[in-house]
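For this view, one protein chain was removed and the others were kept in their places.
And then chain A:
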């Protein structure tokens, strides 16, 4: 193709350009809709649009009222705090560190334990969210598996975990479901670390912790950045598992932003306010992404 140089279409196709363009039109329409909706969400956030009643048709622009409400009314900031907790403990502490540890430990092992762990990690990851929610709801209920096998044999009263420890259960469920992704990514990353470098550090007398901290982690830093970028965005905006497990409750203990947004928009019907919440989420996700991207680009 070097011969045709600057020409923007291969010669054999030059007669078919109109056909190709026609074939691309449906996609352009769909993409246009996506862009249009994004713009729409932005515009709605400056209105008092509601789902039901008079303001569903006779809405008007209210300036920055919705954004002001984010900070002055109860709800958003509490929900943001819950979301940050959920993201930090389930994604960054749970999935990422556990995934890395497992990848580092299991790569030197063969046989039973490794394949059992790998397969069950993968199964957890592949299960539909609602099936995972059902499993965790059933096993942590008052008559469920955890009470039957651990709490009652220890001589304690059975606990309704989803009522008393809602956020920890949701965090654990998400670690259980999502660790496979980090595990796979870190396994692939560790394959790229040359054995010679690690051996050399060993010869120089570095112990396992020092080898990990000073040799391996700097080498796979880009992978860590990529992984954290992905799982932070996913976890920050995650909806189905939490909603199906707790519905945001009890009270609003597990009401992460996606559930708060859903309830404000479609429960109470404040679509304008809901749009402002989603714009705020976009901004927060955007800032976090920039932070990770800088981590990726930083010179060694």
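Just so we're on the same page, a contact is a pair of C-beta atoms (placed from the backbone, for glycine too) under 8 Å apart; a residue touches a chain by one contact, two chains touch by 3 or more; residues count from 1.
Note that contacts and distances are computed from a predicted model.
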Hidden chain of the complex, named as in its UniProt record, picked from "Carbohydrate ABC transporter permease", "Caa(3)-type oxidase, subunit IV", "Germination protein, Ger(X)C family" or "Putative membrane protein": "Carbohydrate ABC transporter permease"
Residue, one of A:33, A:64, A:93 or A:156, that touches the chain absent here: A:33
Absent-chain contact - pick from A:127, A:193, A:206 or A:295: A:127
Absent-chain contact - pick from A:166, A:185 or A:279: A:279
Hidden partner chain, touching residue among A:48, A:137, A:163 or A:212: A:137
Touch residues of chain A, complete complex, unshown partner: 1, 7-13, 16-17, 19-21, 23-24, 26-28, 30-31, 33-38, 40-41, 44, 102, 105-106, 113, 116-117, 120-124, 126-131, 133-139, 141, 143-145, 148-149, 176, 233, 236-237, 239-240, 243-244, 247, 258, 261-262, 265-266, 271, 274-275, 278-279, 281-282, 285-286, 289
